[in-house]
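With one protein chain withheld, the remaining protein chains of the complex are depicted in position.
Take a look at chain A:
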Amino acid sequence: MSAQKIKVISRSLDDHLPSSSSAQHPLQRNLAPHLHPFSKPREYTRAVTAAKMDRMFAKPFVDALGGHQDGVYCLGKDPRRAAIVAGGGGDGEVIVHSLALRRPLLKIPNAHKGMVGGVCWTSEARDGKRGMITAGKLDGTVKIWRSEAFAPGLRDKDTFEGNEFGSGEGSTSFLDTAGAIGESGMEFDEEEGGGLSIDAAKRDALGQNLEPTMTYTSKNGFNSIDHHRTDAVFATASNTVQVWDENRSAPLSTLAFGSSMETVTGIRFNQSETSVLASVGNDRTMCLYDIRTGKAERRIVMQFKSNCLSWCPTLPTVLLLGSEDHNLYTFDIRKLESPSQIYKGHVGGVMGCDWSPTGEGFVSGSYDRTVRLWNRESGKSRDVYHTKRMQRVFDVTYTPTADFVLSASDDGNVRIWKSDASKKLGPVSTKERQAIEYRQKLVERYSKEKGVREVHERRHVPGSIHNAVKLKRDMIESRKVKEDRRRTHSRAGKEKPKAERKKAVIREQK
């Protein structure tokens, strides 16, 4: 044997030992698939575990903010600050809650006679006082309230203008954008009765004695109110849509579509095209206005009445409507003949909806006593929240940090929920975050697989809702089947099936 070459595997232990006692054990990788058998079943097993962990940690309820004597029918979040929300009650009481302190900052017991129709916040603060605008549903007044108690983070003599971060030069501080009201709230003036060491009696006295800085009156009650994003302009909804300047007692303009005399129930300003306004009314309509031209631009009539509306903060053309027919609809306002997506899941009329600040999803509250969270892309809700004590939900809102959602319900509480039920609150280390992200991806990848889907999509709902869902499903199913059978037995082409999206809008008017 002369010209042979023999090679065998020979490994040195030195190459495979850690270089020092504290060093990591050296890893050798070979990614060839034949060395990793069962990679798919193993990944699937991990995905099932991840889905189970996700459900195990799902504890969405954070707290309930009480204090209202009657049900809470409207919420007004302060878009400039993370942790302030005002709730308007059925007895005309308005309470400004601090989410960080989880207690009322100020209670205005008789803000209005009768129900509060809407609450919103001004776009600036004057003399360190944040302005809150409330509208009465029955007494036909709109009031602006200014108090330092609304803005404990804002120091005296600071001017605050349009920009979230304060105006460019001259301003020495800006509002607590991160929602850390507790830290700066410590500096708040004690005499006014606010801050951390809040004195309930003083606070109540302050609320009792607080007078509105401005009052606007009208013959009709106001159903809804919304403030312009930057200007000192707000719009109200009664039997017409009125646009007001904060400094004038008479409306700047009154908007209506043609000669329609319908009752307008909801109104919202667009967040990007700030002069565009949308309203929903009792005649099953949704109407778009431009306050620069002072005209109603277009209107659609739908099958059912919409109760609430919200503009997407990141996609300026996307509008969300919550309808009485238990569904939510998103419209692209460039193409109003059909909704771009239908969101089905509620078994009661949708009373309130609000987009997440990221525009990726939204929250809706319904007459069926549940709150649902949705992704913009999918027509099924990603989560449903309920508690035994929560009654009919009349308004919901996302906090500006997108971490929490708030619901206002009939039982007189404003509830704080996590926007992601299983998300950990508090600091998360890099390793932990990577593990969480990996688990999320796994669940997403195998979400159509039965074992994962059963765990991931299963939500426990109260018996009444469960039964209602079943009943509704059966009803729709049988109706559809009937339609189908009728079609098979009628002349071909006579009755064409109509897409669900095309059914929603009856007519578009220009």
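Following the convention adopted for this analysis, contacts are C-beta pairs under 8 Å (C-beta built on N, C-alpha and C of every residue); 3 or more make two chains touch, one makes a residue touch a chain; residues count from 1.
FYI, contacts and distances are computed from a predicted model.
Look at the chain that isn't drawn here: its UniProt entry, checked against "U three protein 7", "Ribosomal protein S35, mitochondrial", "Ribosome biogenesis protein WDR12 homolog" or "Exosome component 7", names it "U three protein 7".
The residue touching the chain not shown here, chosen from A:L31, A:A201 or A:A499, is A:L31.
Among the residues A:S272, A:T358 or A:Q434, only A:T358 touches the chain that is left out of the figure. Listed residues A:K7, A:R292, A:R334 or A:H460: the one in touch with the omitted chain is A:K7. The chain omitted from view is touched by exactly one of A:L17, A:M56 or A:I506, namely A:L17. By the touch criterion stated above, the residues of chain A touching the omitted chain are 1-13, 16-17, 25-38, 40-42, 44-46, 49, 163-166, 168-169, 171-174, 314, 357-359, 377, 446, 448-450, 477, 480-481, 484-485, 488.
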